[in-house]
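Inspection log for the structure reproduced underneath, given as structure tokens.
The complex is shown incomplete by one protein chain, all other protein chains being positioned as in the whole.
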Amino acid sequence: MKINIKHVAQLANLKLTAEEEKTFEKQLGEVLEYVSQLDKVNTEKIEPIGHITGLENVGREDVAAPSLTQEDAIGQAAKIHNGFVAVDAIFDENDE
Amino acid sequence: MMDITDLTIKDASSLLTSKEVKAEELAKAFLERTISLNKKLNSFITVTEDEALEQARKVDELIADKQPLSPLAGIPIGLKDLFSTKGTKTTAASKVLENYIPPYDATVVTKLRDANAVFIGKTNLDAFAHGSSGENSDFGHTRNPYDLERVPGGSSSGSATSVAASQVLAATATDTGGSIRLPASFCNLVGIKPTYGRVSRYGIIAMASSLDAIGHLTKTVYDNALMLNVTAGKDEMDATTSPNKPDDYVSEIEKGVDGVKIGLPKEYFKDLKGDVKDLIMKAVKKLESLGAKVEEISLPNTEYGIATYYIIQPSEVSSNLARYDGIRFGNRRTSFGAEAKRRIMLGTFTLSSGYYDAYYLKAMKVRRLMREDFTKSFHEVDVIIAPTSPTPPFKIGEKMSDPLSMYLSDIFTPTINLAGVPSLNVPCGFLDGLPMGMQIIGPDFSEKLLYQVGHAYEQETKWYEKKPKID
Partner (left out) sequence: MIDDYEVIIGLEIHVELKTQSKMFCSCSAEYFGEKPNTHTCPVCLGLPGAMPVANLLAIQYSQMLGMAVNCDNPLNTKFDRKNYFYPDLPKGFQISQYDLPFSQNGFTNISIKSDKGIKSIKRIGITRAHLEEDTGKLTHATVDGKKVTLIDYNRSSVPLLEIVSEPDMRSAEEAKAYAQKIHQIVRYIGISDADMEEGSMRIEPNVSLCSRNNKNTTNNTNNKLPSYKVELKNINSFKFAEKAINFEIKRQAEILDRGETPIQETRGWNENKNETVSQRSKEEAHDYRYFPEPDIPPFVFAKKYIDGLKAKIPELPDAKLERFQKDYQLSEYDAEILTRDIEMADYFDEATKAGKEADLTPKQIANVIINKKPDIGKILPATLVKDIKASSQKATVNQNDLNKAVEEVISENKKAAEDYMSGKENILMFLVGQVMRKLEGKADANEVKEALIKELKK
């Protein structure tokens, strides 16, 4: 099994070093090789299991409850501005 | 004062209620031991001394006030550092969260607070619970108190070591593929992986959501049942918790095993090393002598356990770890350790377009077969006994260079998570001075029965009396 490691890293939002890419490519290949033994199991008529609890329809009534304070909510953000969490600009000029 | 290394929760609780010992004294004694041993063992990431003393003093007030108290009141416990604690750093043993302070408590933490347990601190683990040895912690590995050169097992490494070394009387833990039972086996402890959905996961940093079970480690079966009495139950914040009312796990714990049918799954024993097998068979014989009936059974899909697990688990991990982006809290994704990155990469791949059916979907089908293996077996037998680990604790560093061999060290535990059923690790002796455990597995919500079986065996053997020599 050959993995497109760069593509997967991009999907995973991980910045890998060239060395990590090499190591992971090899190690993931080995793991995938190992898990390929599942091919031996005949699952033609088997439904995937879904939730093992067998529970259904678990939800909540529509009732609002107090929220966190602004300080508790975002006090640990790397950057804060006027009660907003701030990150480096992600828009291009066209969105202005 | 007494030797605290001899204490169990049961003993300590009666000392407190009979006013022979004050909760504050007890807390101080355990804190002192925790702090003095931590350099050697590295079982704690954070020690919460002030909070512990405050909680203890409150218990003393309640006792003076003759208030009714939980058996956990004043009991020093450790919390695996995956359990969110309001106002106390919760790191998951990862650099990503090295300064993260949750603004809320996990439900289990709230329940333990309400029971007036005393929090000694947050215990070490494999970062994000990824590991079987404790070596994947970003804050250094934890040592096994029975042999400092060996691993305590993981991922609940610090929880196991802290209880075995009597730094606390119990510690919370999580078990996604064996992370409670394996360290329990390696550290001569009782560890419960409850039925999936028996204990709330809310507020506990998720590893693989469909597999994570929340349990704890103690020295004795009785203590373990006391803890589950507090933590089990429906939580409105966790939609996967069972609405069934939990049993009282303690009240009939001495019922014995007369007539209990024990199944021995042949797949778990066929390649087992002679001495390990002998140890477990000796334990089974003991239970037989107490009135249990033993028969061989088959769980035919066992061999696919690890493969299935290493598809489902990393897939869910990759999604659960997506929130760590360094924006609202914590550090950036570059701070993930190698194991987290490896699992994120693996899981991202197995869920990706064109591969989902071949991996995740296929695994979820095989998972159904595995659960069916167990449900079928439980028509024939009441409980299943199997080894927890194929070997005693291994040496630190022994398996770090080869992830696959590390994954394969955990062959007997993940299948039980895939099936969702409960399993209790109970110590069953020593090999060359190193602890070994066995797991007692039951049908959904049979924790009460598991404790009865475990307790019956433990009363005959009392392996917990064999303390590590670390002082």
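Going by the order they are written in, the chains are A and B; count residues from 1 in each one.
The definition used in the following text is that a residue touches a chain if its C-beta (ideal position, glycine included) is under 8 Å from a C-beta of that chain, and two chains touch if they have at least 3 such contacts.
Nothing here was measured: the structure is a model prediction, and the numbers come from that model.
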| item | value |
| --- | --- |
| Residue of B:316, B:382 or B:410 in touch with the missing chain, whole complex considered | B:316 |
| Of B:239, B:338 or B:431, the residue in touch with the unshown chain | B:239 |
| Residue among B:77, B:206, B:226 or B:307 that touches the chain left out of view | B:206 |
| Identified contact with the non-displayed chain, of B:29, B:75, B:97 or B:151 | B:97 |
| Contact footprint on subunit A, counting only the chain that is left out | 7, 10-11, 13, 50-51, 53, 55-65, 67-70, 73-74, 79, 81-92, 94-96 |
| Missing-partner contacts on subunit B, residue numbers | 82-84, 90, 92, 97, 100, 102-104, 106, 201-206, 208-210, 236-240, 315-316, 318-319, 321-325, 327-329, 348, 351-353, 356, 360 |
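Just so it is clear, only the chains that are shown with their structure count from here on.
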| item | value |
| --- | --- |
| Chain centre separation in whole Å, for subunit B relative to subunit A (CA means) | 25 |
| Residues of subunit A defined as touching subunit B within the complex | 3, 5, 8-9, 11-16, 20, 24, 27-28, 30-32, 34-38, 41, 43, 46-53, 55, 58-60, 68, 72-78, 85, 87 |
| Subunit B residues touching subunit A - in the complex, by the definition given at the top | 99-101, 103-104, 196-197, 210, 236, 239-240, 242-243, 301, 303-304, 306-308, 310-311, 318, 322, 325-330, 333-334, 336, 338, 341-342, 344-346, 348-349, 352, 359, 361-369, 371, 403-404, 407, 419-420 |
